[in-house]
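Excluded from the complex is one protein chain; the other protein chains are retained at their positions.
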Amino acid sequence: MSPQINFEEQFQAKVDAEIKIEPKDWMPDAYRKTLIRQISQHAHSEIVGMLPEGNWLTRAPSLKRKATLLAKIQDEAGHGLYLYSACETLGITRLQTIEDLLSGKAKYSSIFNYPSLSWADMGAIGWLVDGAAIMNQVALCRTSYGPYARAMVRICKEESFHQRQGYEIMMVLSKGSAAQKEMAQDALNRWWWPALMMFGPTDSESSNTEQSMKWKIKRHTNDELRQKFIDASIPQVNYLGLTVPDKDLKWNEERGHYDFGEIDWEEFWNVVKGNGICNKARLKARREAHEQGAWVREAAAAYAEKRASRVNEKVA
Amino acid sequence: MSPQINFEEQFQAKVDAEIKIEPKDWMPDAYRKTLIRQISQHAHSEIVGMLPEGNWLTRAPSLKRKATLLAKIQDEAGHGLYLYSACETLGITRLQTIEDLLSGKAKYSSIFNYPSLSWADMGAIGWLVDGAAIMNQVALCRTSYGPYARAMVRICKEESFHQRQGYEIMMVLSKGSAAQKEMAQDALNRWWWPALMMFGPTDSESSNTEQSMKWKIKRHTNDELRQKFIDASIPQVNYLGLTVPDKDLKWNEERGHYDFGEIDWEEFWNVVKGNGICNKARLKARREAHEQGAWVREAAAAYAEKRASRVNEKVA
Amino acid sequence: MNITLPSKNRTAMCDYVLQMADSNLILAQRLCEWCGHGPILEQDIALSNIGLDLLGATRSLYQYAAQLQNENKTEDDLAFLRGERDFRNFLICELPKGDFGFTVVRQFLFEAYQLLLLEALQQSSDTHLAAIAEKSHKEALYHYKWSAEWVIRLGDGTEESKRRVQESIDDIWTYTGEFFIATEWEQELIAAGAIPDFRTFANAWKEKVAEVFNEATLTMPPADVFMQKGGKNGVHTEHLGFLLAEMQYMQRQFPGEEW
Partner (left out) sequence: MNITLPSKNRTAMCDYVLQMADSNLILAQRLCEWCGHGPILEQDIALSNIGLDLLGATRSLYQYAAQLQNENKTEDDLAFLRGERDFRNFLICELPKGDFGFTVVRQFLFEAYQLLLLEALQQSSDTHLAAIAEKSHKEALYHYKWSAEWVIRLGDGTEESKRRVQESIDDIWTYTGEFFIATEWEQELIAAGAIPDFRTFANAWKEKVAEVFNEATLTMPPADVFMQKGGKNGVHTEHLGFLLAEMQYMQRQFPGEEW
């Protein structure tokens, strides 16, 4: 037996025993690559996800909502930071990770390629989009890679808070004027299906699931999480007095779950492929921020260097 | 006697006899220079004058007003064109004239360095600023230089129309709600003194007046025109039920004119020197239009050249 | 006013007229942004000219929509007091103005469609709409000619102008599909013969566009480009909200006043 195989067995044994893998531990190359792909994608999603909400910052309808929204988006930037750091423990720099996003090589969650068109979208995004994200993330708090799992614990706490805030926005609207209620229903109509798509393709179509489950990077299948999300959300929808845009939705007593209609996977793949109404705009915004910030980063680096050499001169 | 002196005498004799000077006629160098300065300054004023009004195009409160305002600003662009053409007959290209504006060498009317802050400003600018301009321009319809005089005839017709439109905006506002009336009064308060300053320094301080009068480039002194403007405007102010921000204003039976308060010449010179609240912004807007349009002008020139050479090839 | 109102399909016709009016208005608003900032004085004037024509058509169309609605609304109520989700304009009209090449390409693609539509609409059984179309068609001919000439000039100009204008074409193309798909109410009107079946215009439009692109040495995007939609159903890009906030501010701030 080659030592390589020993490493691999030891690694899997640790995973099976729920012992966290740490940056300096040996890990299979494919594990590392899968993690880099997944964590960086998650980090990019936090950063790109700032844009649809940022779209309403300057138009928030009250000072309190403006402040809460700003704090929420700031949290997302913070999540981005944790995750870029977790990624760096796997041997890829933040700059490289970001360049992969800007070049289109790395992906981010497709949900952010939908436009935010009304104030109610700030409610729907918090409630449904963050809600769907949490379904995934709660499981990831126990993921096998230590730094990722620990980042997730911090993120999950804040995300639940965001979700409650989002739901509260929906609550106020759905109890408000006719126009406000209509706004809330419209937002639900537009975000419901995209939120369901956030869990990814159905298990039969999903390629990476099996290996990821074995490595405990992933702990539930896409369809399991999707069902869980629907089951949790429908009572919330009912409480708001709104309806989901799915005529096939109904409680299945036998399964103990809600049955739901066919997801439009053609739309899903279209948006993933770059055809969402905002794909171009999102990447453009990120590219412009990066390019227009280049002189600032260069200045900071040059200043740090000057300072270091001045200190050295003094020491010498 | 040198022939030079003969030319000069002949020239002055023509001017005295009210015969128009035409581009190919001999004219004193100083006459040419004075005209270039005056006409180009006038042209630049039309173009820069598009900006404070353009500032309200996207916010005009009705479709009719939006269309009327757009048509008005378009007329100003047209006036700019006539005047740049008149300037070209004196041997300076439009491009050179524009570059003198952008470099800060050439001036434009200082009035356009005041900001347009409310919809009522669209009324006040049309009524008072165009009104003051017309006082000058009507006299210029008989100016000694032919192309300038003819451009002025066309411009004057349109300007009177603009002035009536401006006054009509003020009329609607001053008969509207309390907020609208307040808006109208506020606009009058802000534009009244700057409009009076448009006639330039008092005669005792004005340097070029005497020679320009002799050449019939100018036909009335600054103070004459200013008094005429005030006498014409006050009944219009009264009709609106508004008041001018001048506690010293009153009818002088003996003079047959309105007496008026001291003009704040320090403010006037400050704005001329570049310290108006919009001087930087106005020049910046014109520079950006020019720079961002460079590739378009180059493309048009390149295309025209290609086309010409293709025609030549066919002919050959 | 003594005009012939269509006896049935009135609601659908009202929606359709609003869609035309909204598209004209939003595009005119974008052209207004050029006023005083054009690359050449003569072209500044040309853009204002087109803007004025579009605003004129906007007013006729809103007035007619208000008549069809019969709810005692004015043209300004329809322009300034409807929310973002009520606006039915083509998405192409609301895109930010971009550089001069972008504005020219957008106008060209829009006018090439307008020419076909307005020509056919002159035969509409709705005589009022037919009359508006007749006037607008004459204007569209001029807009089309102006924008086509500029597409050619920029396409066959310098390397930079060619690159810029080609990029604009590639960016805008995805928004042209909306011209040729029919909403429910449009299907109703087409079936009733009240408006032409504009879904059949796609080929003629492409030919018109190809001819000019060809002369301009520009490349037409491939046939399988994904096409955006939503505008006619009130689902817009994120740009429209900001445009409306600015455009409607005065009427929102001072409701019910005369101006």
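Letters are used for the chains, namely A, B and C, taken in the order the chains are written, and counting of residues starts over at 1 for each.
One rule holds in what follows: a contact is a pair of C-beta atoms (placed from the backbone, for glycine too) under 8 Å apart; a residue touches a chain by one contact, two chains touch by 3 or more.
Just so we're clear, the structure is a prediction, and the values are computed from it rather than from any experiment.
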Among B:Glu158, B:Asp186 or B:Asp259, the residue in touch with the chain that has been omitted = B:Asp186
So which of C:Gly83, C:Gly98, C:Gly177 or C:Pro221 would be touching the chain we can't see?
-> C:Gly83
For the chain that's not shown, point to the residue among A:Ala13, A:Met213 or A:Ala300 touching it.
-> A:Ala300
Could you tell which one of B:Leu117, B:Val172 or B:Ile263 touches the chain left off the display?
-> B:Leu117
Please identify, in ascending order, the residues of chain A that touch the omitted chain?
-> 47, 50-51, 54, 57-67, 70-71, 73-74, 77-78, 80-81, 84, 119, 169, 172-173, 176-177, 179-180, 285, 288-289, 292-300, 302-303, 306
Sites on chain B contacted by the missing partner chain, in the whole complex | 52, 55, 59, 115-118, 179, 186, 190, 270, 273, 275, 277-278, 280-281
List the chain C residues touching the unshown chain?
-> 83, 242, 244-246, 248-249, 252-253
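Throughout what follows, only the chains that are shown with their structure count from here on.
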Labels of chains that are neighbours to chain B and to chain C | none
Chain ID, smallest distance between chain and overall C-alpha centroids | C
Rounded to the nearest whole Å, what is the centre-to-centre distance of chain A and chain B, using the mean of the C-alpha atoms as each centre?
-> 58
When you check chain B against every other chain, which residues touch at least two of them?
-> none
Of all residues in chain C, which are in touch with two or more distinct other chains?
-> none
